[in-house]
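For this depiction, one protein chain was excluded, whereas all remaining protein chains were kept in their positions.
Here is subunit A:
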Amino acid sequence: MEDYKFLFKVVLVGNAGVGKTCLVRRFTQGLFPPGQGATIGVDFMIKTVEVDGEKVKLQIWDTAGQERFRSITQSYYRSAHALILVYDISCQPTFDCLPDWLREIEEYANNKVLRILVGNKTDREDREIPRHIGEDFAQRHGMYFLETSAKEAENVERLFMEIAVELMEQAKCKELPKYDGSLGPINGKTTSVGDSGCCLRS
């Protein structure tokens, strides 16, 4: 039996080619594999980190961005503790799709899920989405925000560590996790995005 105190599921979503797999690889294996092929379905990685001397196991689900895998990826939203929504700062269309992704998250995910907006590829010279635009979007929708570069290993560790810290705080707040039957219905019409209490940590 592995020794860990908390287990959290983190799911990455976002358009194809924004660098979800690279973020996961960089964090779990310290690699930046160039010429990465498109992810098929859902990939699964595990990394155990330590927060305040406690072992936290992060189960990271890296989803395919392509439309035809939507049925598969949607099924992973519900059990996620954190959802990382990724766009490419050098590709406007990936940013324009964010509202669609949010709709999907609202439809399928637990309404208490921790949501993080990530602008990836800060190493690129041809930035199309200024940082404050992404920040505004995140704030409007009650999400955390971070810009990263999987290639330069910038903010990647921080992204996942902050998620681990935040989730652990949440878990400790409701210590003795009692089943409260409030998990969002799989196809229910959950409304109201974001608890206004969200603050930006960037």
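Rule of thumb we're sticking to: a contact is a pair of C-beta atoms (placed from the backbone, for glycine too) under 8 Å apart; a residue touches a chain by one contact, two chains touch by 3 or more; residues count from 1.
Here is the rule we go by: contacts and distances are computed from a predicted model.
Trainee: The chain that is not shown, which UniProt protein name from "Histidine-containing phosphotransfer protein", "Two-component response regulator", "Conserved oligomeric Golgi complex subunit 4" or "Chromatin accessibility complex protein 1" does it carry?
Mentor: UniProt lists the chain that is not shown as "Conserved oligomeric Golgi complex subunit 4".
Trainee: From the list A:S79, A:N111, A:Q139 or A:Q170, pick the residue that touches the absent chain.
Mentor: Checking the options A:S79, A:N111, A:Q139 or A:Q170, the one contacting the hidden chain is A:S79.
Trainee: From the list A:Q36, A:Q59 or A:N111, pick the residue that touches the absent chain.
Mentor: Hidden-chain contact among the options goes to A:Q59.
Trainee: Name every residue on subunit A in touch with the hidden partner chain.
Mentor: 37, 40-44, 46, 59, 68-72, 75-76, 78-79, 178-179, 181, 183, 185-187
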